[in-house]
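Let me give you the structure first, and then I'll get to my questions.
In this view, the complex is presented without one of its protein chains, the others remaining in place.
Labels A and B are assigned to the chains in the order they are written; within every chain, residues are numbered from 1.
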Amino acid sequence: MAIIERPDTVPALAGAGAPAVVTPAKAFGVLRRPVATTGWRSWVFTVDHKKLGIMYGVVAMFFFLVGGVEALLIRLQLAGPEGTVLSAGLYNEMFTMHATTMIFLFVMPMAAAFANYMIPLQIGARDVAFPRINAFGFWCFLAGGLFLNTSWFLGGAADGGWFMYQPNANALFSPSHGIDFWGLGLQITGIASLTGALNLIVTILNMRAPGMTLMKMPIFTWMILVVQFLLVFAIPVITVALFLLMFQREFDATFFDVSSGADPLLWQHLFWIFGHPEVYILVLPAFGMVSEILPVFSRKPLFGYRFVVFSGAAIGFVGWGVWAHHMFASGLGPVSVAVFSVATMLIAIPTGVKIVNWTLTMWGGKLWFTTSMLFAIGLVVQFTIGGLSGVTHAVAPSDTQQTDTYYIVAHFHYVIFGGAVLGFFAGFYYWWPKMFGKMLSERIGKWNFWLMIIGMNLTFGPMHVIGLQGMPRRTMNWTEARAGEGFFNIGFWNRVSSVGSFVLAVGVGMFLLNVWQTHKKSSTTAKAPLDPWDARSLEWMTASPPKEHNFDSIPTVHALDEFFHRKYEVDHDSGDVRKVASGEEILAAEEAKGDKHIHLPSPSYWPVILAFALPVMGYGVIYNRLLIVVGGFIVLLAMFAWALEPSVADDSDYDPPADGGGTNKELATIG
Amino acid sequence: MSHGAVNNQRITKLATVRTVPYMTRRRTSRRRALVLGLTAASAVVLGGCAKDAPQDTWQPKGENAQKIHDLQWPIFMVAGIVGVIVMSVVAFVVVRYRDKGQPMPEQTHGKPALEIALTILPALILVGVGIPTVSTIFDLAESSDTECIINVTGQQWWWEYDYPAQEGCGGIPTPIVTSGQLVIPANTNVMLRLTSRDVIHSFWIPSLNGKKDTVPGRVHSLRMQANQPGIYAGQCTEFCGLSHANMKMEAVALDQADFDTWVANQLEEYVRPEAGSQAALGEATFTANCAYCHQVNGLSTTSPDGEVTPVLANPDQFVVSGAAPNLTHLMTRNTFAGATWDLLTQECRDRVWNASPEEFGALYLQGVTEECLNAVDLREWLRNAPAKKPMYASDAQKAESGGKVRGMPALGLNETQIDQIIAYLLERN
Partner (left out) sequence: MADIAVHEPVSDGHAQGGHTTSTGLSNNKMAMWLFLGSECLLFGGLISTYMLYRGRHPADAGPDQIFDIPFTSMSSFVLLMSSLTMVLAVSAAAQKDDRRTNLWLTVTALLGATFVGGQVYEFTAFYREGVGFTSSLFSSSFFTLTGFHGVHVTVGIIMLMALVGVNKRGRIPGDKAEVVELVGLYWHFVDVVWIIIFTLVYLIPT
């Protein structure tokens, strides 16, 4: 449904109009442009940010389950002393891939899913700035993720830990192809992140609705903007590291070969210069989500919007100066350690600002405990724990007792699971009616929330004890001899943690059950109301799910929380708030002045073809250099075809509008 | 370990501190707080009587670890208190401001003065944390006051310690090479010089000091000091491949007199097994099967015409790291195979580990006697080492590692040969 001819008679609330019948011109020599509006072709060749957002979400969720199964196997292995569920080699592959999958194939793309779907809606745009690049990014992510995971069937996955420290990741010490797949796979997903970042920055900066100044932007959009800037500058650094790794393993260079005089710390610096901003890349999107959700369910604006914006930017900025706190035990020398230790403490300040603002947003509010709100409050509490344990190892001497133990594992799971993942679930429940037009069950949702919260605390809480009792991470087993006795013994808490991981798994299962219950054929779930949460931002000022062109007319923005201010009148003297319009009325008014003929960017074959040529080159690097040439040829061909294909189809590709007028190719907004 | 009254008190205090993070973990309501309080109290009681794990990071036994501890426990306290405050406020807000049908709240966008105050407050706390942190960092990097140097070398998956000839440590006339257990004089500032032969490892004895990575091509230093004689557990903490979990170590502190005895013992001349004994057969079996990697100082072969040739190990030709543990005085140490298995039976091991500081030295210097030998694990190891400890030592794996093994291969010894080797090794004391 790339081409929208909105029939004037169909009201927008009833959904999109009937698909138009089109006859595409030959776009490039032999191939006609794809025009399917239904079936798999409408997804594979789509450039619609909403469809791509959904696909990002579905694939990321799939990888979440893969990474989850890997985690459960790890916990099974550690449930008892000297576990034998996995062999030593398989265990190493398992924790390497668990981290890699969760970080690169779940959290990052899930944030991309939300960003893709919501950003254009939140800023009042009809699509992103570069729709085909957007599609290309998604297919790169999928191609890279699948490529990475084929290593399981081709001689074993990567086994060097997600940090892939050198020289342990050299071919001599890891002879299987796992690390080759890892490096090349991450290069491919890195392309997805980089193109996605360029695209979203341009979209956010350039395509805002008229009147939406930077300080009137929804906070989620702001946080996504910060994250994309981090990506633009962090991805090239890991790209360099991965190239050096590939040259070392595949082309006999010696960048990390100590016998040739190399310094293994080079890898650590490159990796963590990327790796620390990466931490903020993981959590800031979720911070943005709860900063949207807490105000909605507190019926108050975000407390200290400016402070939250600036603290987010400050985290993004200071995040570049703290990478070496991952290396306090690496032997940097006391001066560097002291500098990075203090810098790391500094970053606690803007993070603390966020916690304070979220709490004060709820203060004096009228709290509505929906599942989404519970997850958001859960994030505030759980992330606080992760943040505070973070302060304990910002203190470098203390960190030398804690780094590489389970205490760190506990810390970053409270940060990433308690931060990013709880934020995502808050986002799922909040935006589900927007994306799919149906509400998820609140009853199952509560089960989902409580099981996940209990499960995560049972799983990751004991890891604080285990770590402080001296159990190193990345060890395939623990022994009774070093487990100790009494309340703090490692054995007991390991068992608790393993039980907890299954509670957590059931909690996640509840979400899947909820989705199935809501969307199964026999489901009786009614269509969601237009504005189920009494929301505040622009994405709710259109149909649910939104029509392909998002807005019938691009709204003009007058305030932060535009939608709220159209619904409510605030008496500034008394502070009284009075409802003056319903969401339906506002939408109807917007539709009445809708643009008649909206032409969107057209679908294309080339993004998906270009993306899937990359793993071909990847296999070529590993197995047969000839394949590199084949893949490279496809890449070049697809690039030329892409370059010659106009992003918006020719006039002749559209059926003439009913009223005989010309087309109005609307994408960028006026403002 | 028997705790004195003072000791007990400290542990109780530790336990109290340690419960703070757990308390902060749960979402708080009044009822839950009560339950938690009870749990914490029972934790204190239990933690007070029971023995914590040997690698507990909260029980410093030396000056360096003590410095870290003095720094970290107030920080845990502060973090715990801040956590409790935040959670209490959230709990209060959640209860107080739930939707009870009140009118729409005032649409306030924030109070800058409050915001600034709440930004400055954590900044001040962090200044308070930062100053002692920096001074401790430099204290722990101090090297001018150390009196004894030991080189520590990591390789997959065991630790080698070599003591250069020096006047420190009470005087070491000839270099000593050992592995598994690091023996140091108690109450002495020891400087470890750390490096690695293959990948990055990390040396960590939690009760004596924090960890430091051992990086190939670099030498890092780490201070070590133990207040009392005793044995202190540690483990490699930088992921180093297949048997990372099986790369352990122990530090053994002896008072100066015992340490001198230990040094003298390490430097004792090689004593050939009595001719015709099981051990003598073992010497031949060892020479044929083990000695090309494992050095036993003083071991030699005698040709029929009486010519004596020293047997020198060449692990660099067979092992990726180029090293294998020196077995000259194997039975003076209590562990083998990366300190992962004990040479002592459970009973004898417990006796050493539970000895009081006064008795410890004598007990440790007994080494491994025939009665105390844990033959079960040692036999399994000799039968098929890679089956006991995952290593890269099969023929196929050897081919992938440039024709060298990483770890000890299965030697295909029969039971008779194993008996002989064990008899021979028992005399390496």
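Here are some notes:
Definition applied: contacts are C-beta pairs under 8 Å (C-beta built on N, C-alpha and C of every residue); 3 or more make two chains touch, one makes a residue touch a chain.
Predicted, not measured: the structure shown is a model, and the values here were computed from it.
Considering the intact complex, the chain excluded from display touches A. For the options A:Thr239, A:Thr525 or A:Ser582, the residue in contact with the chain missing from this view is A:Thr239. The chain that is not drawn here is touched, among residues A:Phe247, A:Trp516 or A:Tyr623, by A:Phe247. Listed for chain A, the residues touching the missing chain in the whole complex are 129-130, 132-133, 194, 197-199, 201-202, 205-208, 212, 232-237, 239-241, 243-244, 247, 251-255, 260-263, 266, 270, 601, 639-640, 642-648, 665, 667-671.
Following the convention adopted for this analysis, only the chains that are shown with their structure count from here on.
Centre-to-centre, using mean CA coordinates, chain A is 39 Å away from chain B.
The residues of chain A lying in touch with chain B in their complex are 87-89, 92, 159-161, 165, 167-168, 172-175, 258, 261-265, 298-307, 329-331, 333-334, 337-338, 341-342, 345-346, 348-349, 352-353, 355-357, 359-360, 362-369, 377-378, 380-381, 384-385, 388-389, 391-392, 395-405, 407, 453, 457, 461, 464-465, 467-478, 481-490, 568, 570, 575-577.
Chain B meets chain A in the complex at residues 15, 18, 21-22, 24-27, 42-43, 46-47, 49-58, 65, 67-68, 71-72, 75-76, 79-80, 82-83, 86-87, 89-90, 93-94, 97-99, 102-112, 114-115, 118-119, 122-123, 126, 129-130, 133-134, 136-138, 140-141, 156, 194, 198-200, 202, 204, 206, 209-213, 215-218, 220, 233, 235-245, 248, 320, 342, 390, 397, 400-402, 406.
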